[in-house]
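The complex appears here without one of its protein chains, the remainder shown in place.
Labels run A, B, C, D and E following the written order; every chain starts at residue 1.
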């Protein structure tokens, strides 16, 4: 709303209260589907410019669509590169989820990309976000922006405690598909594999020990809930492509009167 | 496929075999979501340029996306106007679902908009469809294109037998929301109201008596199946906006561990 | 906001209090510029799909952008055609400004295009607006939607009292450029020509006598204010193209240190 | 160019000198391909929003692209409807080619849609064209805008002398595919059929007798040249889709070392 | 097609049979022109996001358009950066042509960007490609994805045998314009310069000696055929911009009846 002036990322307040934020995930390059998603009760919605079918020009539409609601806009960037990280922040993302943070050095580089001097080297020019958040954006930028690194390789797991100790980092986010792949398993989510469960617990502990938020991507609401109960602060469930495909297959099956799914299996998780 | 050469609308073959076609319905203006929908097992997919958030420039992307699959591309036009009807056909739609056909005169005008001389006055220029269907498109256009009028007002119901007798018309499609509204009820779908059931039966009979296909929009797969069993040839289930919203609300509820829906109720039916 | 549920068009409340609504006018086909405009303090913002460089696919982005603020979204349609009128309403416009309403019959047709049965024949399918306004949209549609006809020809002026008496019409909006052109003058706004002043007064009186809102397009804030003081309820000032061009010319002149304007004169008013 | 100020449509000057204008034809919805076409030496370039894969939002990009060159921008509209005709003119088209003008009444309606009062009822708001042409656009609009009706049915042929006598009409344009279809032939261009040759001659004579420009669509440069020598003022050759497809097929054949065309046959003419 | 399930890149099968693949090249940012190109008989079509006027958001449309045919979708990336390489693969490209691979280290980095662990570090999230190729995409990714490095500098030429020995690399592709420029010549294609012929032969030999596919960009079909006969496996001919411009210039010349080209010379080769 035009009179709204935000001083802190609302997820921080939510986490202070001990709540788990439920996060939506966007891969369809459309402001309309972004608005549909943002209006379904998520606490935050992430525009995925890595594996989503979205790059900057459509990400901007998605971020604007999220701003029609109270959901907190986040963005996953394709890579830890200053150009796209800073563009997403200027465009209204109140947090960056960055893939493949494998070392404390990479985590520090991410923090530098996300923060103004003296904390980092983010370039100044908050063209849209100063409108959507308000004129005090720059003053409050540290409290408004969440810097979240993804832990999704064996190397990252080995370094997770050091990564979690990175000054300026706000959270760790587990990409279970990549992590399972890197650990020698087939890529999957909602894992019960002991090696994955152990890895998840270790990452969660590293986050908690360093006062960071812990997040994880999930395939199902049930597993997401379980993760929330385990202590995760940010739980995502699938993405819009998967939700739409699943609902459409169910509709087809219902109309045909059989239980068989009628079509392709869209690409999966993270 | 580039070597594919179609001589007849595949829905005609399906109907000759007595099958019910299950139809997907697009309202999200994105080729990606259109492709996701088209790959879930629908027999046909309709690009809705009336109540969908889609106009020509995005409809073209949706039609192209459907062409990556075997689903038959159809289009609902905003109104019975020659400009948009002919553009959708040139762009690859193999059938037009036209709202608010209330009289045999309007039905005849729709036929004229959809057919080349001497049957109608469709202008010649099948820029994309001659690519997607093949070089014999013009020769086979009558067999390829489905001309479907929507019966969704009291006036249309009163005229339904005369409408159904219109030469060149291929089908009737019931818009239950508008029809219920016009009959003095609150707009709804999947109706059990006697007045609606009677209207549906009358429209179905008018179609069958004239050798036309009968179609109906449904909110649920179960009702769609029931309509198929009753004799309907084309049953649609919801639309992509509603499917996505419903699946997202369910995901949020699952992650929160409650049954309550978390957000807005997106706009409904037809 | 996602929890917001609107029962009445906020402009109606504002007008009950005797206030004049200041209206922004969009002609740039971009959600970003739409959001910039919507955040500058206008009570309402109109997406102009007639003389603006905007058609449906970009109008949807503009309507969504306006929804990030409290400004009331309105749309001017290219013509009094059911297809586009209904699409703009389904997409979130809470009012239609329709050009060239020259007779009570045309006004009645406009009302019919904007209202559900039994008042009119708007087709049911509020895909986006039921999200942006809330689930009770249909129940409150009459109070939410403003139906505004433009008075901008000699014929319309001759018929203005009859037009104003049209049941279901909510407002008259003066297009001074077209009206002056039709009255044999060069097209202009902010007129002091006696024949135009007389016409404006007559239209205002016709509106007031019938309990309608009266609106007028203006070139300058000063004239707009004068019109508000005269009794107009809705005053627009220029449009985004003209505002941007004027500000840019002033910047160039300032940087060059001369008073001369440095470039082209973008197309004018309405 | 920003300092350019046009007082008359350059095609009028060219025609006074007895030259034949060679016209390019756009069907690809892209400003880039439009610019490529406009830079190849055409005197004018027509954005086809009827059978082209282009509607308003992409037509605007094409018109802007043509403005990077000296080629005269024209537009074919989908139908004789005031909304789209006026939008194309406001957006920079310096001429309208309108399909299916079958009677003097329809021709007069087209003139009215294209001209300001008192000649017609075009609404005032030349948002882009006043920039691209200059501030005197309105004063010179009659000399700048070409109003061209398509003669492409048997009925139009029967009425062609009366149509050609319509006050304010600037030209006739033959759509050979539709005309041949309407005359009971298979749709084709570059015709040698006596009935078509006779029709073409009659239309050409009607234009010349009334001081109108005569235009025709052609499949090949050779036939276009022949038509120019016969007296036609405006000759179009194919369109960008067909040119691209033909060149690509030739490239494939060349690379494969055979004469056989390698692929589909894109949809044809007008 | 929705039931199609690919296990291996079709170009691999074609190459096993000793055939030369003819490759189309896209630079126009439009799904329509992409579909037109893909339907003309090319074995594969490459979306050029380096020198083409295409970035991610339009590349996605092009990849989807190619999926309406049997042509194999490939992508040239702007640079050897993980973000864009992985996005193109997730979006449906079945091969990456990467510019400026000048050393075995750069080749190894490219392989790493294109392959899942343990072979590389491609992040998991095949959102579209798992739909277009089928659910076994991940299992077969190594056989499905072609990793092709461009040899186009003197340094690359000096290192070509070592580059060709890079594990996981599938092909070398010659960019003659850059290579000639780097060798001190004016940039050109279809070269007969001895230094270029020698370089081409050396690169071809390095590819063959290491079991790699060899590709080359050509200006003409005739030279492409010659290269195929010489042993190249993948030959591209010009691009859509050049094909369209050439065909349009020829049409203008034909219509004017002279041999002179009528316009600009669009930017060339690679």
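One rule holds in what follows: a residue touches a chain if its C-beta (ideal position, glycine included) is under 8 Å from a C-beta of that chain, and two chains touch if they have at least 3 such contacts.
Since this is a predicted model, take the numbers as computed values, not measurements.
J.: Of A:134, A:168 or A:257, which sits in contact with the chain we cannot see?
T.: Of the listed residues, the one touching the omitted chain is A:134.
J.: Of the residues listed, A:8, A:57 or A:198, which one is in contact with the missing chain?
T.: A:57
J.: Among C:118, C:211 or C:257, choose the residue that contacts the chain missing from this document, as touch is defined above.
T.: C:257
J.: What chain E residues would touch the chain not displayed?
T.: 27, 29, 50-58, 77-79, 81, 84, 99-100, 152-153, 175, 177-178, 181-182, 184, 186-187, 239, 241, 263-270
J.: Mind pulling the chain A residues that touch the left-out chain?
T.: 2, 55-57, 60, 81-84, 86-87, 90-91, 116-118, 121, 123-131, 134-135, 137-138
J.: Which chain D residues touch the hidden chain?
T.: Considering the whole complex, chain D reaches the absent chain at 1-3, 31-32, 35-36, 38-39, 41, 60-61, 64-65, 67-71, 128, 131-132.
To be clear about the criterion, only the chains that are shown with their structure count from here on.
J.: In terms of contact pairs by residue number, which of C-D, A-B or B-E shares over half with B-C?
T.: C-D
J.: Please work out which of D-E and A-C is bridged by more C-beta pairs in contact, and write that pair.
T.: D-E
J.: Please work out the Cα centroid separation of chain A and chain C, and write it as a whole number of Å.
T.: About 40 Å separates the centre of chain A from that of chain C.
J.: How many angstrom lie between the centres of chain A and chain D, each centre taken as the mean Cα position?
T.: 51
J.: Where in chain C do residues touch two or more other chains at once?
T.: 2, 55-57, 60, 81, 84, 128, 131
J.: Is the chain-to-chain touch network here best called a line, a ring, a star, complete, or other?
T.: other
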